[in-house]
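All protein chains but one are shown in place.
Moving on to subunit A:
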Amino acid sequence: MSKCKKCEAPGTIVLRKKDLYCDSCFLNNINHKFRSVIGKNKILSKNENILLCLSGGTASTTLMDMVHYGISLDSHKKLRVNPYALHIIGPGNEDNVQVANSVIKSCKHYGFDLYIIHIAEYVHDCTSLIKNVNAMPETDSISSNTFNEILNGMPPTAQNDFILKVKQNLYVKCAKELSCKFIFTAETTTTLAINLLSNLTVGRGSQVQNDIGFCDKRDKEVTILRPMKEISKEELNQYISIKKIMPVHNCNMLDNSLQSVISTFVTDLQENFQSTVSSVCKTADKIGVHDDSKYDSRCVLCKNVFNNSGSKISALEATVYSRLVSSKKREDNNEFHDNSLIEQTSLSMFPYINKNLCYGCSRIYSEMTLCDLPDVVKVHLQMSDKSK
């Protein structure tokens, strides 16, 4: 008879193919992981307003359940936060209404106030995003179309990356409107492992701490926290089946992209090497960012500081040089060491690089067929051009 690793009760859940737990020990363990991540970072003070970002998927629905459980405790263990919920509709059109309705329903169930906005709002540099509580926003078909056009003009990899950055911008904006200093997003350790590898493959290695770490302090006023970062997808699936939570299944990741390839790869490798995800995440914990205080200029799209490799030659220069030598006929051996020519090629290949856009965002921009950035980005580009 196999027993729970913690108590004498019969085990009902197998994790990592070998560890047996009973339901109650398992739930305790998951809740502990959630609370300890928040606790040990000592970043939240009492009765802080927090914004929960809900996609309607498994992870964010579980996050909502755990926050609800935490604040419903009355002992010293009570989680002292004032939660608000945010749902971003889109992109795409198919099941959006259904997903949004289901998020409204579950927020009602937990008694959280939910604000819903459309992702296409990003194209306007408007001051107020939030309109109604607990109700569907009106659809603005013009901005919707503009946003979809921008998206459809990009390859899938850039789309996935771009959507993440847009959402982050919107989270922060809404948090400011709702005067929340903190945002909770629901990335699991599995998602973070995938995001780390994705970040590397789109040239965002220097931004790993902000995108994968527990705490994202890119914005001076609002901090994004990832309290589910120790919980794996496997554990999540067990959690929702015990708690009988019914998430609306939605996977926004586009197929045939680097992110989807990485996701498949990590899931498969995890099957055979059970420590894959945790090793990847431990690596992420050791990667830092450049000291922010020294640099003030940031990418207008992803809000990260610019960085230099610090070495004499980097992949950026090598790529630019490759373009240069493959677009011009060589007449004299030293011609291509002409700096102005290199500079010129650099700007055509990596638009706005290290002036307004970081390497990764510049790559996205160069891949847009519709070379028309959303108003909000253009405004920023112009602003920073003027200031220079």
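The rule we apply is simple: a residue touches a chain if its C-beta (ideal position, glycine included) is under 8 Å from a C-beta of that chain, and two chains touch if they have at least 3 such contacts; residues count from 1.
In this text, contacts and distances are computed from a predicted model.
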Q) Name the chain not shown, per its UniProt record: "NADH dehydrogenase [ubiquinone] flavoprotein 2", "glutaminase", "Replication factor C subunit 3" or "Cytoplasmic tRNA 2-thiolation protein 1"? A) "Cytoplasmic tRNA 2-thiolation protein 1"
Q. Any idea which of A:Leu73, A:Val133, A:Val325 or A:Leu341 touches the chain not displayed?
A. A:Val325
Q | Candidates A:Ile287, A:Leu347 or A:Met368 - the one touching the absent chain | A | A:Ile287
Q | Contact with the hidden chain (one of A:Val208, A:Leu225, A:Val300 or A:Leu357) | A | A:Val208
Q: Please give every residue of subunit A in contact with the chain that is not shown.
A: 155-157, 196-197, 199-206, 208-209, 256-258, 261-262, 265, 269, 276, 279-280, 282-283, 286-290, 307-309, 311-319, 321-323, 325-330, 333, 336-337, 349, 359-360, 363
